[in-house]
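All protein chains but one are shown in place.
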Amino acid sequence: MRVVVQAAPFDYGAECADFARDRTDMGAVVTFAGIVRGDGGLASMDIEHYPGMTEKALTAIAEEAAQRWSLGDVLVIHRHGPLRPGERIMMVATAAPHRRDAFEAADFLMDYLKSRAPFWKKERGTEGENWVAAKVADEDALTRW
Amino acid sequence: MRVVVQAAPFDYGAECADFARDRTDMGAVVTFAGIVRGDGGLASMDIEHYPGMTEKALTAIAEEAAQRWSLGDVLVIHRHGPLRPGERIMMVATAAPHRRDAFEAADFLMDYLKSRAPFWKKERGTEGENWVAAKVADEDALTRW
Amino acid sequence: MDVLYFAWVRERIGLPRERIETSAATVSDLVEELRGREDRYAAAFADLSAIRVAVDQELGDFDSPLANAREVAFFPPMTGG
Partner (left out) sequence: MDVLYFAWVRERIGLPRERIETSAATVSDLVEELRGREDRYAAAFADLSAIRVAVDQELGDFDSPLANAREVAFFPPMTGG
């Protein structure tokens, strides 16, 4: 299990290639990448986080996933700081013997990351600045698990 | 949309890195990779397919996904021929503005690939040779969609 | 008409494809014709619930008509992914 919080870009292709590499007991790998959308004249998305708590929260969410599903490995990478449209904000990866576990665990990680990891997004663009509001749908998604 | 059927290995990391690269309208990318497991003394998995029909079936499944969900791009790569434990058999990738579409479309693609694309797997190992039987659970999974 | 066999159907019949002149109206009729030919066909088609069919590279079933069909394929349930 690996949890990374950093301002620097990460190499998504290399992370995918390396994840669960050389494992012969994992039949399924699922990855999710979150990317900054350039909707509505967005120039930059600034991601603030809570150093210390962020790592703990992400680790707790990854450990919860590893308890609920039969997983061989879990990876979570999340950036903070200013990002431009098209940049990758974060990724998760899950490896499991069977596909259902890999899919559900990745889906679960994303739902919890959205609403339970201490990140806040500020959009800057032609319409000024504003903090992205949490969506009711994101909070409701947690009830699926 | 891109559908590839080939005997040669594919570069999973490079495919992930290139997929939906430079798009600023897709907030979510999901990838799935299927890997040969070395269970029970497996030495090799030989994948037979139906040239011509395979490409048509994969394209039809990808088009169906693009109609059902709001997707910006879909990728399907599937190998045939002999593969060893740890080798990647296939991958799918989906890009969507929002994560739910990307997850569901990838999940759907995998369920249909399992049971509706003309591939057959023969395992060779310490227990001899045998054709992998289709699982009832895989057929049942189609009723989810 | 080209008739194709895959996986264990191919192994039981002993060849991957053959050209067959037939006036069979449906897939079922063709199967009956093949069964009557030799034991290896009868063995391959012993349990039709274990066999899937494609007509001109589209999934069909044993009732599918063969009028104008150029290619029929028989194979076990698919196991992709």
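As written, the chain order gives the labels A, B and C, with residue 1 at the start of each chain.
As a working rule, a contact is a pair of C-beta atoms (placed from the backbone, for glycine too) under 8 Å apart; a residue touches a chain by one contact, two chains touch by 3 or more.
What you see is a predicted model; the values in this text were computed from it and never measured.
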| item | value |
| --- | --- |
| Visible chains that the absent chain touches, using the contact criterion stated earlier | A |
| Full-complex contact with the absent chain, from A:V3, A:M90 or A:A105 | A:M90 |
| Touch with the omitted chain, as defined above, among B:R37, B:H80 or B:R99 | B:R99 |
| Missing-partner contacts on chain A, residue numbers | 34, 48, 50, 52-53, 56-57, 78, 89-90, 110, 113-122, 131-134, 138-139 |
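We adopt the following convention: only the chains that are shown with their structure count from here on.
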| item | value |
| --- | --- |
| Rounded Å distance, chain A centre to chain C centre (Cα mean) | 48 |
| Chain A and chain B: spacing of chain centres that average the CA atoms, whole Å | 23 |
| Centroid spacing, where centroids are CA-atom means, of chain B and chain C in whole angstrom | 26 |
| Residues within chain C bordering two or more other chains | 81 |
| Contacts with 2+ other chains: residues of chain A | 99 |
